[in-house]
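The following block contains the structure, expressed as structure tokens.
Note that this complex is displayed minus one protein chain, with the remaining chains in position.
For chain A:
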Amino acid sequence: MLLLGGSAGSFKLLFKLVKLLPVDFSKTVIIVIHRKKNFFSEIEKLFAENSRMLLREISDKEPVNGNTIYIAPANYHSLVEKEGFFSLDVSEAVWYSKPSIDVTFESVAEVYKNRVTAVLFSGANQDGAEGLLKLRQGGALTIAQDPADAEMTEMPQSAIDMHAAEYVLSTNDIFELLQTPPDTPS
């Protein structure tokens, strides 16, 4: 499984990445990106139109399939259940964010343990850092975008400060790595 989290300054990067991922990528990809609640579904539409992989907005109790990109919907937290489906939650925002990257990362950490590669991109708050740490504790491969490369440094920097990121990589290195990700079961 591949997890991608980002906020301010990560939209263009994630968009580019979605366009790059090959149609036979085979893994489950989950994207959590902060946005305003009444921004409707413009992001999902734009991503879906440009993705070569099947791209879906997460819906309640939807099965977690391989070779699919899932986007966490606005105004919900997205979680995964050990029976292999998604569940949603409308509870309090975390770090003023709903969807929260922490919530998704932590729930994936509990279920998928070391079968995960997770990347935290640019953002202006520290959502995602703690979730990345939980993933790392569970044996996942965790990566923070090099703050020198990030439009907004706080999010990846928080992860680095918490020792949540096993690797700190430049944007180029992340892109190269993700197109041929380490061989973890999806």
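One rule holds for everything that comes next: a contact is a pair of C-beta atoms (placed from the backbone, for glycine too) under 8 Å apart; a residue touches a chain by one contact, two chains touch by 3 or more; residues count from 1.
One rule holds for everything that comes next: contacts and distances are computed from a predicted model.
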Protein name as given in UniProt for the chain not displayed, "Protein-glutamate O-methyltransferase CheR", "Cu-processing system ATP-binding protein", "Putative tricarboxylic transport membrane protein" or "Ring-1,2-phenylacetyl-CoA epoxidase subunit PaaB": "Protein-glutamate O-methyltransferase CheR"
Residue of A:I58, A:V119 or A:I143 in touch with the missing chain, whole complex considered: A:I58
Of A:L21, A:V64 or A:L79, the residue in touch with the unshown chain: A:L79
Option touching the unshown chain, where A:N67, A:S87 or A:T171 are the choices: A:S87
Residue ranges of chain A at the interface with the undisplayed chain: 38, 40, 58-61, 73, 75-77, 79-82, 87-92, 103, 106-107, 110-111, 130, 133-134, 136-137, 162-163
